[in-house]
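One structure, pasted below without further comment.
Shown here: the complex without one of its protein chains, the others still in place.
Every chain is named by a letter (A and B) in the order it is written, and numbering of its residues begins at 1.
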Amino acid sequence: MYPSRFRYEAPRSLDQAIDLLRTGGGEAKVLAGGQSLVPLLKLRFAAPELLVDINNIPGLDYHRVDPDGTIRIGALCRHADLERSTVLSSGQPTMAAAAPLIADPIVRNRGTLVGSLCHADPQGDWASVMTALGGHVVAQGADGRRSIPVAQFVTGPFQNVLAIDEIAVEAVVPAPKGTVAGGYLKLERRVGDFATAGVAVAIETSGELITRAGIGLTGVGGATIDAVDAAKALVGRPLSAESIGQAADLAAQAARPRTDHRGSAEYKRHIVHTFVVRILSRITESAERAA
Amino acid sequence: MTQALDEIKIGGLGASRKRVEDNRFVRGKGNYVDDIVLPGMLHMEILRSPMAHARIRSIDTSKAWAIPGVRLVLTGEMMATRNLAWMPTLSYDTQAVLATDKVRFQGQEVACVVADDPYIAKDACEAIVVDYEPLPVIVNPRQAMAEGAPLIRDDKENQHDNVVYDWEVGDRAGTDRAFEQADLVSKLELHYPRSHPSPLECCGSIADYDRSTSKLTVYMTTQAPHIVRAAVALVAELPEHMIRIISPDLGGGFGNKVPVYPGYVISILASILLEQPVKWIEDKTGNLISTGFGRDVYLRGELALRKDGKILGVRMHTDADHGAFFSDAQPSKFKIGLMHSAFACYDVPTAHLTARGMYTNKAPGGVAYRCSFRVTEAMFFQERMVQAAADDLGMDQAEFRRLNFVRDDDFPHRTPFGFLTDSGQYGKCLDVGLEAVGYQDFLRQKEEAKKEGRLLGIGISVMTEPLGAGNSREYDILGIKMFDSAELRVHMTGKAILRTGAKSQGQGHETTWAQIVSHELGIPAEDIVVEEGDTDTAPFGMGTYASRSTPVAGAAVAMVSRKIRAKARKLAAHLLEVSEEDVEWELGRFYLRSAPDRGVTIQECAMAAYSNMPDGMEPGLENVSYYDPPNLTWPFGCYIATVEVDPETGVWDVLNMVAVDDCGVRINPMIVEGQIHGGLTEGFAKSSMQWITFDEEGNCIGSNFMDYLIPTAWETPRFELLETCVPSPHHPIGAKGVGESATVGSPAAYVNAVIDAVAHLGVRNIDMPLLPDRVWSAIQSAPSG
Partner (left out) sequence: MTSLYEEISPDPPDNVPVRRVTMTVNGEKRAADVEPRLLLAHLLRYGFMLTGTHTGCDTSNCGACTVLFDGKAIKSCTMLAVQADGHDVETVEGLATASELHPIQEGFKHEHGLQCGFCTPGMMLAAKALLDENDDPTEDEVRWAMSGNLCRCTGYQNIVKSVLWAAEKLRAEGRS
């Protein structure tokens, strides 16, 4: 498999990169980790005229926590960095659970979280996780930066809201106001498979009460699903068997799965339900253990 | 006294000798087809059909020709002017090389481009414009048989439907009587889904036609170079002695690299036309959607049972989906391969099999995917039917099998379908497996677990399978008898080169063949180099597939070694100045019976063959053997899996997998175990995730490794291997085939285990692959689910 011909530029600064994208006039594509884009080029499902490789732009490979608890992930932070991150393992359970489930270990050495959000594959894991966390994508263009909630960033299968001369430079998880808990469960037939169905849950609690909740669904619709009603069912009360059941029912209702060779629509919906219950029940159990 | 040679130390029979081929492989110095670069080499890419069934209205290649670097664009029309638009298959059918009239499956070869590099060739393929008129699509045998179904093979005279063959074997009337007398008839319908061998290395060739010598050299990913040479001679109408097929290192084969594919043929024609070497390397999608698949057979099976558990008769009907062309690589006498080897390990009085093959708009094939010609399907059907029957009778799985096994003292045994099994100890094999897995304990655990809502299951699969075709009386491919060959040249210093007509693709022939020579002659294995795959140097052989190398070529290696030893004996007698009758043999040495200290080594005999032969003796120490086995070999095995099924998700995990294999005498135990590991993994893959399916339009689902799932190190279970050893009574060193036994036997163990876990809910069958959603759905729709 051989990509079709394209021009290639590897700018050293974001400004140069944005300039190049503008001159590319919509026929240009940004190359970061390349773990989705390069296969698409090889299959000739993508045939850009210009490839703007941002890997040589310094200062984008970070992930860090601000003093207020905001998590920032640069455009060149690789999945493997997140998998090994003490920042996540100690403070962000939903992301920590998802990081090892992205693709396979070798792909994780190159692929990036921000690139994955931009790719907007309905079966992409990070989009659900960031949706559950109420995350943002920071896009930089000629006129400066803007911040877009992930739930609005992805507009459809393989579509995002970036203008042709904008680059997603950072993903942001807002600082939590309470104690965080959550998880990510993915049904895959083997390592590296796309999700048959995946569920990301992120909650914040203050005392017994849940103050914020987010539930993102992977692989059960034309795009990542923000299960808003399911999340709402959890907020303002303590986690209980009843609220878990309601959230699971609502999440399953929010799913829009299609039957394919990975499973029937009915099954995928059922898995969404099961996974919501499992993640939330584990949170309850570990809270009980801690108490 | 001279010290007798230690056979294990010299790398003889039974030594777990480290592999000699590894020295190059671990350095990255293997020599696969795509690693070969010839001066002036051009690159070929194939344009494939996106449609499963469509008439070709027109093909416009003008834009492709206009791309700089393009040297040749070929279409079916141009192939037809050379009479090469169609070629014969290995099953007496024809297959389109490049489509002329219509395309019959998605991925069919429509045009090709030869260019300076493969990137340009691909650009040019994209620039070819084909105008298709879509036709109705058939994706399974049921549709193919339906009244008014579109005719797929309208190219064939006298073909008025989509039936490839109707075939039967066994005793219909006798079987009918057995069913009339039965207390109980156990019925099961199964589908063994389409799968693809998908060796990591795809197919490819480099054709190099030299006008000045009229010689065609083709480097090719083939498991059977001599068959290919014959096929090329017939198809391309070239003299056979001017064709040299070289099969270099192969990145796996598993049956996928037995047939002759259009890509090979086109690259040959391109090289003849351009008088330059032309390389064609298939991409993974091309490999998965167009080359030889395995399985895709539907079964209707019935067992006639007496209430005490005795099997009185077997009735099987199979519908096989062969795709658009009947291109199975299999013995010509048997239309559905060796499906009738089913129930060979059971003492069944009578049986009858009817088999129908159908054309569909899917890729052609039905190759022996890591098995001996449909034996995988036969044994899977057998062991699934056996489990269902035991359940129907309310009998213990192990007990039911034990009751029906052919007894150890009942050999040779004629199976109800006519095979002659020659040896076996099935009961013992089962017992070894049951003990290893802790059968009774597990049954108790299972009941305990059930009380907690956990689902445990155990699956048994026992089988004996026919490996090592021929004999030549019954087995041939396109009329060429299935024997094999070995040629041994012992040099004057006692070092040797061995060549065979087989072709290793990971089995380690370079290591093991030398061990057989070492066993027969006492020459250290490291002093013997093994060469295969070059038709100009190797003796004629039928190649490596269907676990036939050790049974046939391996036997030839032993036999040619014995010929060498016979001549060496004469040389020894000459050197010792005695008559031949006074000479005795021990490993590596002839000695005087009357004075054992007086002797000569095989190396001294070799030197004498070139420097001091007796008067009247032909000089040299070389020979060749062609071995026609008297029977197939009958390895047997028992595979037992235990699993836990998550009732909420349908996900199942293997807790334990025990394999007991009896392949007779093991040449290299390390390599045998490696083969079994691979086979058990294939079984796990097919039972859990690995399949190819098609949507209603004939689009192949499973056309790349994102959708065609192969298990990784993470999911693959750990295996526990055990063995029994009943030597083959006719093989010269008592060996039997083994490369595929675990692929054949293990799928039913995994499936039986999952079914066992949910049988009490009323689940009787789930077709492979047992994807979590299928298991979950089966539980949901079961009477007590």
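One rule holds in what follows: a residue touches a chain if its C-beta (ideal position, glycine included) is under 8 Å from a C-beta of that chain, and two chains touch if they have at least 3 such contacts.
Since this is a predicted model, take the numbers as computed values, not measurements.
Listed by label, the shown chains that the missing chain touches in the whole complex are A, B.
Considering B:174, B:674 or B:727, the position touching the chain not shown turns out to be B:674 (whole complex).
Take chain A: the residues that touch the chain left off the picture are 1-8, 10, 31, 34-35, 38-39, 41-43, 51, 53, 55, 80, 103-107, 109-110, 191-192. With the whole complex as reference, residues 18-19, 21-30, 32, 34-35, 37, 68-69, 116, 119, 198-202, 249-254, 283-285, 505-508, 670-671, 673-675, 677-681, 704-706, 710, 712-714, 716, 718-719 of chain B touch the missing chain.
Just so it is clear, only the chains that are shown with their structure count from here on.
With centres defined as mean CA coordinates, chain B is found 44 Å away from chain A. In the complex of the two chains, the chain B residues touching chain A come out as 118-119, 122-123, 126, 283-285, 648-651, 688-689, 693, 701-702, 706-707, 709-712, 714-715, 771-773, 776-777. By the touch criterion given at the top, residues 1-5, 43-44, 104, 187, 189-194, 196, 260-264, 266-268, 270-271, 274 of chain A touch chain B in their complex.
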